[in-house]
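For reference, the structure discussed in these notes is given below.
The complex appears here without one of its protein chains, the remainder shown in place.
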Amino acid sequence: MDRKKTGWVLFFAACVTIVISSSVTIAEEQEIPKKFLVPPPPFSPGIFPCSQCHQGMPVDRTPRKLEQMHQDIVLKHMPGGWCFDCHNPNNRDKLRLANGKLVSFEESYNLCGQCHGTILREWKAGLHGKRTGMWNGEKQYRLCVHCHWPHDPRFKPIKPLPPPVRPTDIK
Amino acid sequence: MKKVNKTRAGIQLDRRTFLKGAALGLAGTALPLNKADASFWEAFFQKHFQELNETEIKSVLQRLEKEYEQKYKKAITVGNEKPLPGVLFGYGLDLSRCIGCRRCVYACVDENNQSKDPQIHWITVLRFKKGEKWVDLEESEKYYNPSLVPESEYFYMPVQCQQCENPPCVRACPTQATWKEPDGIVVVDYNWCIGCRYCMAACPYGARHFNWTEPSRSPDEINPMTHYLGNRPRYKGVVEKCTFCIQRTRNGRYPACVEACPVGARKFGNLLDPNSEIRYAIEHKRVFRLKEDLNTLPKFYYFFAYGV
Partner (left out) sequence: MGNLIKNFFIALRQIFIGNRTYYLWVAFLSFFILLGLSAYIDQLHRGLITTAMRDQVSWGLYISNFTFLVGVAAAAVLLVVPAYLYNFKPIKEIVLFGELLAVTAITMCILFILVDMGQPMRVWHILPFIGAMHFPASLLAWDVVVLNGYLFINAIIAFYVLYRLSIGKEYSMSVIGPLIILSIPWAVSIHTVTAFLYNGLSARPFWNASILAPRFLASAFCSGPAIMLILFQIIRNRSEVEIDNRAIFKIAELIAYAMGINLFLLGAEVFKEFYSGSIHSYPITYLYFGLHGKTSLVPWMWAATLFNITAFFFFLFPKTRENFTTLNLGCLFIIMGVYIEKGMGLVVPGFVPDTLGEIYEYSPTTSEILVTMGIWATGALLYTLLLKFAIPIYTGKLRFETKGRAGMRMSTN
């Protein structure tokens, strides 16, 4: 009688362990599972790697208007924020998430996704962003920064292409 | 008495006959009797596309390639990629993002060899004023031309062939020159269409366009990769329309408009594939189709991506 009961207890324990661990695995799979096929980040020529200048440079964490370098970057994103909200002060070749984790520039979407989570979710599903590539094969993704300049991401209005010819003007 | 009548009749008969003969002769010049080459008569007697077997189709494609080469002095391939199995194409358009820039319109024109003069556009972008009317087609404008888009008081909606599952144009065509392919694309056989334009009256979306005269496009603007049912150069007097870039999509590529859109408002994919982005859009977004009350079951879905 006891052995049978022990057998059942062990069986149920095994079931619970399997279920929980697999759900944990599934949950983990939903985090940052795969790499997306993206072109390289659109750096200005010669600007990367940042460490070529910043290696050994003292770090000044005071939020201020930059004067000597990068003064052309005026942040129009995240009111009240400044450079080190996204850039990693200790290693400029990486970006830093809010929880301290570092991400490379090739995976900068994880940084943007911290605030723009719904957009990130849709981007992963293929619903957000420009589509090129093969609809039934390798889809070409783009980094957020390929379309949205992170320092001033709002799209500027562009000149529209000409309107169609009116039917009265078709001779 | 009778004799005189007859003579008078005789004289006037001759003059009248001459005039009528001259008229007929003039009419005769309109006939392509000078087209002694077999290709013209082969084209004339070509059977309905769906009745041709593989060999006949091959010879039709070869004949067309030769014709196009003669006309445009450029090697043009006319393919006949078959529909892919298990595929039903669907299109999604994110109205929250379209900025009305018309890059899709002109990308389509270049990809699909549309006539430049007279101008034919397969995609029409409509502009609506925010706050006054919602998607009210009666109040839309298509000739807007501001210096910059998007304009803050307006929103934009592009319209093209909706590739209906229950297409009224296919029902209307008296010669079956237009039909729905198994992958959902509604196609036109430009060698069978008689130009009666009943399909244009039947289309609720203004998606079909007619070649009122010989379409003109310069040879260096011709896209040489064509499909028989898609973007091959058309003729005077036949109807044409968007074919979801059949020459691209049956080879796995996205339509030209999808790739051209600078803001990513256009989505395309296989409705039968549960992992496609178009299925994601339909299942997660508030989707609508134009003129749903007409029950045409379009495969062109409009949605708003902002918001869940």
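Each chain gets a letter, A and B, in the order it is written, and its residues are counted from 1.
Here, a contact is a pair of C-beta atoms (placed from the backbone, for glycine too) under 8 Å apart; a residue touches a chain by one contact, two chains touch by 3 or more.
This structure is a prediction, so every number in the text was calculated from the model and none was measured.
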{"item": "Residue, one of A:Val9, A:Ile73 or A:Ile170, that touches the chain absent here", "value": "A:Ile170"}
{"item": "Contacts of chain A with the absent chain, listed as residue ranges", "value": "167-168, 170-171"}
{"item": "Interface with the undisplayed chain - residues on chain B", "value": "5, 9, 12-13, 16, 19-20, 23, 26-27, 29-30, 44, 48, 51, 118, 124, 126, 136-140, 142, 159, 168, 171-177, 192-198, 200-206, 208-214, 235-239, 294-296"}
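The rule is simple: only the chains that are shown with their structure count from here on.
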{"item": "Chain B contact footprint on chain A (complex, rising order)", "value": "118, 122, 125-137, 147, 155, 157-166, 170-171"}
{"item": "Sites on chain B touched by chain A in the complex", "value": "84, 87, 92, 94, 99-103, 105-106, 118-119, 121, 124, 142-151, 212, 249, 252-254, 258-259, 261-264, 266-270, 273, 276-277, 280-281, 284-285, 305, 308"}
